[in-house]
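Of the protein chains in this complex, all but one are displayed in their positions.
Here is subunit A:
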């Protein structure tokens, strides 16, 4: 028997649910020993691949001379579309519109058109520059509005959501206004770039180590490109250096090329693009152009809304369908729209194919909706918060969304009331108005914006998960699940659930790399669903093992099953207190199966896209923020002086990790709306493709005063894992208050008579130009 386990507490376990445990890899992060794919010891003879990128936004490739590439020092071979043994397609929605390597055309500036395989990464990279490619240019449209005007097609079917009679109500509106808004995209800027390492196996087998949020999809895409069955491909992911949606589908290309080359040359192949190429060749958050037409009464209550959300999707569909759908699902935010028509336009553009990014269209949807509120407020000369409150979903009435789901768990009133009080919003708003009334160069703004975010994949079938739990004879537990760890602490949370289930210390549990060989047919770790789904699947696996242990103990010790109870680090069997490892050892000798595959599927949800009706979301997560800013009306420079946040995470599985998610999401959202600007030149070439030109927030950009609270009274009305709520995406949208506070500061130069219609990102340039515009009003 294990002495250490005897020493364990019998009164409380360490690291159970609802406790602020540190990230399971924290000590490895800070010592540099957490292993990312580029840190792995390479198999002997590992080759390196590098991509050759096109240099036209829209063109036919008339010739591609790769002789100099092949002849370059260290080069082992070159792959083109013709060298792909299976299907040249990695379209995640199976629309067959996204090649691994382009075949004869350049659909955007920077599209991969060949891959060099060489003895070193440096050799491959140098060789890739030696290609001679000739193009026949075609006209290109990189901007969403320009694509609409040029009559470009949709990359996937648009969605329409309707409730009531928007057109009729607009025609008889008390007040009516219309406008438009441009919302910029965003690069993920995960610190660890895309990377894959493929190791060939016997027959058609290959193992791929991929920095991906979606190992199962990598498996499918690799097998499709290789022309083999899925069972020949094993994908493994220990951790990512950040994902944020950028590794949901964007790893496919790199994994496919590494695997194709690995099988072709029968050597391990690693591929890791330089940051510039990573940012050029992979998709980003969608830019949107939103037009809105709104009817409202004299109190600012919305009578009708008709809005169109057009998105820059890029050359292929990727995930643009569900992204633009989610934009529509969130354009209501917290507001009841009695008569509404919402339409999406997923536009094809001659740019890289845009993809998932934290919030998945939701932030853009919400921002458009909030603009409508802001417009009404300025038109009526009121505080936008007053208009927000007038339009909040009710509890028992006015609670049907544009997609006909009833909001059953509405807590936004309490969230906003508490935050309004704790942030001293009203007093501070008066002070801001008084400051601005004095005139002067420096103006201030303050804004409170709410968030309601729907949790579940809108593709209902993705809402399933698996887990694999083994208990070994010494009582130590091996945990594996289908989710991936990208820094969000998913592994820690799921391990806490397992610790809680067995009532053992967290240290008893070892979390292992996600592998398609252990848990199959997983969904992407995305849509904030990681702990909801995988936590439940792990709990299910634990439940199975516990049931067997209970049955064994009950029979063996001759006590009723109810008298077998898992207590801290022990199992109480009748009057006996047996250390957990001891019971496990005994159970093993009595041939009890100590391993289980768990499964979970989210209940209650359904969605009919054709009708635009259903219950796509299991529940909603809520939050609100207050931001106060100062702008310089001579230069447009600004500063975020103070931010207060109250976020609903249900009953938190891990308050420390959830706090980090809220803070991090807010600052990332703030970056999206302020300094992160994607800029293409006239040739359709992205010129902000590295941190030197693309500016994400620094420590000195975070709100000077940053007060974040979790709503500790909240609990999920639905039976989620330990009544917690998802946290990954919802707080990203709290940053809307920064944009609106900036807008208020700008509005002050025209005495708030006009909505500044500030587009995002609100760079110093946009602020200054808006100030100049309003000065002329």
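We take it that a contact is a pair of C-beta atoms (placed from the backbone, for glycine too) under 8 Å apart; a residue touches a chain by one contact, two chains touch by 3 or more; residues count from 1.
Throughout what follows, contacts and distances are computed from a predicted model.
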Identity of the absent chain, which is to be given by its UniProt protein name, from "Xylose transport system permease protein XylH", "HTTM domain-containing protein", "Xanthine dehydrogenase small subunit" or "Monosaccharide ABC transporter membrane protein (CUT2 family)": "Xanthine dehydrogenase small subunit"
Residue, one of A:38, A:119 or A:180, that touches the chain absent here: A:38
Hidden-chain contact residue, picked from the options A:125, A:220, A:345 or A:722: A:125
Options A:320, A:630, A:714 or A:748, residue touching the unrepresented chain: A:630
Residues of subunit A (touch criterion as defined above) contacting the omitted chain: 22-23, 25-36, 38-39, 41, 125-126, 129, 188-193, 239-244, 274-276, 440-442, 486-489, 630-632, 634-639, 656-657, 659-660, 663-668, 675, 677, 679, 687-688, 690-693, 695-702, 704, 706, 708, 763-765, 768-769, 772
